[in-house]
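Of the protein chains in this complex, all but one are displayed in their positions.
Chain IDs A, B and C follow the sequence of writing; residue 1 opens each chain.
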């Protein structure tokens, strides 16, 4: 049994890691940390765990956790992760960092969007963990920068088109919509039920921090520098991201051919499902699962491609993908512990 | 007192017309029709009206209604409206048609999206009723084609940019999201609570019937033929449409200038509100009101304009705009009966 | 024009008072206060007010407000209201207090549920403002203790049965369910979207502070001391309280007779609607309106009466009833500014 520590386990992402890991037959969670809830059983903070685990939150140092665990999930906010990650790294243990701190390779870009980086020396060690694209790199590292939720939905949605040079890289427009769990569990007016329910808005228009992450990864796929338009919106649902992506085609392609290209690209992938031609994803059909569902269309009237991709932001967009990466790091089957069928309705 | 008939009053749009008209001090609703509910008090079908009106649904012919009413609202499904509209027209009464049947001026276009038109001769009589753009035309007609909900949000959002030649007409991408009342009250699996709640999807990608209506009206504003990409999505909320619109700028403009251009364009308009620079609309802030809120931004990195517009699909997107048109037709102040402040939360 | 001040206007209740008062033709709101948002236009904090008012929050003392206003609404949390209410009282102005601080006549009871009272001398001056029951008393006072939301739904639901001695006072069980706006706008984990949405729970079982208020008022109606069981629950909706009330009948009565008794009791009341026999209220049918809808049934198998009552907690349960009381205080028609038809859907 591989021993797991979750550092910063009191948020929605941390508890989701625990929820999945408790049902993973190859691992045992030995430590969960939280300063705020130190000493409290997690079942008191998240009653879903009643009767299922006796784990309590610890206020433990990285050193204490590395003494207990073989693999550490960092489920901290950005700017916090970069303060402790070096200590985990130096212990020689395997690390999956769910924060944004090691995703951007260009420190200057990171600092212009997030502020001063506390451990830039560690950035080159991190592998950007989208297994469908970088499985081999993940297998060779012991430090994974787990992708952001919006970026996961966009990168998986765009990879086949970019790799196949189907679209003009300058033409990409990403209109994304996220469920509210993406905003975390920190109390703030904007996340209150009465502010989100029966509401819908765009936010951080032109200024969301996932923009450079998406651009970095799409540029890598395109083989050239890309700028995109990216507009996130807040959905009155708990879980789910749906990204609707528009781009100008570089050559004639039918909807059927396009679908085939996508199907080929992801052939054999356990966690990407290409919708039947003419059908499109719904976040409800991936809720609680590790799937990324993708639907595609060609709009011949405007010579554009339209891609719609859907994930559960807490699973494929966070904890599930982190476990997928852990499985690769540890030599487990990649889908181990990730067999969940979406909960519908 | 002007006497009003609502022909086809049993759907969400029809009852919304009634809700607003009952509080309009210049009119009296004298007839509401429904085949299905004939004879039933509307308060039995929509208990919000208990104690507020003794109106019952009639199964009345157009002739019977025109004998009672001075102005008729047609709140029928498309393809139904065109069968009875000529009878209302010939009576010499004023008509506001909330269906799609007289919005498209080119019969061939209509028929390619909706099927055979039953009364094409009436199409040239209809004025497309967006008062902010065509107030004078509305004042001169007695037959208004009340705009669709998606088109209203897009046309008002794009008019200042197109009229000012700020954008490349070929570059317009419209990503719209609508609350579920837009789907009407006809029972179908796709509108069930458990299918819509906690769900989000794109639908009719590249094939929604509001596309030609939007294109017709944007072309008119641009002074040239335009094709757009239009993707509607279904929101798990009752009311509200938010359209996020992207287009490539034809010249340098700052966000501040852009906001000013929009503000100037709609100066004096009672029902269009331009958000302060840096802020964007939320459907929750127009719920139950006749406002169209518009936020704008320039994305200098991609040389694009981003416009976000929000309306209540049942009010400014249907019944409210219909009454705004009726007010013009009847010589009432344009905002009479439309003073509602949005219900929040 | 009567001049109005809203003291503590930044919460959901305060803004709801403003929303309604801006459309009341007999008054003008001249001051709204908030320490936190002092100096900010309310339209920046609640964009529903954009273009509708130029009011900004003031951080004003009671004295400053009484110099401007004729009637003051206190929309403060309990324990805050009692600190400033005496200053307003002594100014000679009219006051409607929306907090709990002056509702309980027995100071000892108040203090056992809420803590030390800062101005017990003012308690005897306050009239408990349910106009349907205490219209004359309200007309004679200038200080109204506006009832709580749960109590309003229960008292109106039980008054006809208690006054007619139809039920055993010891047998009353109240199972209430409230929308989340009742929890206010203060950020806390329990009010976050992801905690409330798709969730439902009982809370403060046997210990909710509205219990003594309900008991005080039901006892007054029964003419004897009563204890009740009261269990509040949290609904994943914005607005609305539905109370389901059970009590043992003291004599044989049919459902039809019961309905008639309720209808008689509230004959002529503008804001109470008795549902047709066999039908029951829905919070959706009172949303945004000042109605209390009541449905009744006799369960002959258990010899119990079942009453279901529904209100909008922010309107009849707070701001609407406050304005109804203000109308009485000021000699306006009681329904002035309260003609709203519920927003459905």
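In this section, a residue touches a chain if its C-beta (ideal position, glycine included) is under 8 Å from a C-beta of that chain, and two chains touch if they have at least 3 such contacts.
In this text the structure is predicted, and so the values were computed from the model without any measurement.
Touching the missing chain, out of B:191, B:219 or B:279, is residue B:191. Touch with the chain that is not drawn comes from one residue among A:33, A:99, A:153 or A:181, which is A:181.
Touching the missing chain, out of A:189, A:256 or A:343, is residue A:343.
Touching residues on subunit B toward the chain that is not drawn are 12, 180-181, 185, 187-189, 191-198, 236-238. Although one chain is not displayed, subunit A still touches it through residues 12, 15, 19, 22-23, 44, 46-52, 181, 198, 238-239, 273, 275-276, 279, 281-282, 285, 287-289, 291, 293, 339-345. With the whole complex as reference, residues 170, 173, 175, 177, 194-195, 197-203, 205-206, 227-229, 231, 233, 235-240, 242, 244, 246, 280-284, 287, 295, 297, 299, 301-302, 304, 306, 308, 310, 345 of subunit C touch the missing chain.
Basically, only the chains that are shown with their structure count from here on.
Viewed as a contact network, the protein chains are fully connected, with every chain touching every other. Summarising the inter-chain contacts, the pair of chains with the most C-beta pairs in contact is A-B.
Spacing of subunit A relative to subunit B, judged by their CA centroids, is 38 angstrom. For the pair subunit A and subunit C, the distance between mean C-alpha positions equals 45 Å.
Per-chain CA centroids place subunit B at a distance of 36 Å from subunit C. Shown for subunit B are the residues that touch two or more other chains, namely 198, 238-239, 281-282, 287, 345.
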